[in-house]
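What follows is a structure written as structure tokens; I'll ask about it next.
Note that this complex is displayed minus one protein chain, with the remaining chains in position.
And then subunit A:
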């Protein structure tokens, strides 16, 4: 796995502070063999910390003047598909609402994923849109999967449709967006009905088109969501769904970090001191699977990149 983000500026940057979520997190279904983050120019200060959700965050400060900043993460990751208990999958969605039933085991820690967050506002539109999937008594896994199918069917993948400032309302209106928008939309729909769900940032391994050679950097950083399924004991399980590709998240997905929304776990964000007025951003992601086959990005839509933007809300296509 390689993820390289390059910022270029039209004037010197004297001092640059950054925070990156680019290290895949060790998980029961994801083994991280090796991971390295390299910043160029060499930062005066580079540290890895664990945030409140257990994600690995990288902090860096580059204090030498530079016109180009490169954040490069490489890692070897082994992933297996996560398994879920039938009982958890069958839980009716009404019985998986942590705010309404705080006595469910683990509800207390799931609760913050059931309330509004800055980028996931519970618009009436999102609530209504989700309502037809959340039929009374329906199993949460089934309802969420149905919602995922509908988002896939109703919404068009179009990086031009949304911008940095787009809201869930805009996405609903345009019926288009990128993976981040689809994840946020599903989060809003589910949370508006009291269900807990979190935003997940990571990568999806793609294959080159048949007969073509692998092109370096054609992949993209990706985003999806995970829904909280309570269990009789313990903190519960999280069912990960990818509305962009209409499938449950499996062994082709590398999980990097999760949070309430994109703003909690942007791949790279930063603050700079500069007189520069223009910058360019180049993102390259390459996920090279050791073995396996399968579906890549949505047919007919090559590389998509969910990008990094300081305000934590940007998206860029390559």
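Some observations on this one:
By definition in this document, contacts are C-beta pairs under 8 Å (C-beta built on N, C-alpha and C of every residue); 3 or more make two chains touch, one makes a residue touch a chain; residues count from 1.
Methods note: contacts and distances are computed from a predicted model.
Think of the chain that is not pictured: of "Monosaccharide ABC transporter substrate-binding protein (CUT2 family)", "Circularly permuted type 2 ATP-grasp protein", "Molybdopterin-dependent oxidoreductase" or "Ribose transport system permease protein", UniProt labels it "Circularly permuted type 2 ATP-grasp protein". Here the missing chain is touched by one residue of A:96, A:119, A:183 or A:272, and it is A:272.
Of the listed positions A:116, A:142 or A:170, the one in contact with the omitted chain in the full complex is A:116.
Mapped onto subunit A, the footprint of the missing chain covers residues 7-10, 14-15, 17-19, 44-45, 47, 49-52, 59, 61, 63, 98-99, 102-103, 107-109, 111-112, 115-116, 164, 264, 268-281, 308-314, 316.
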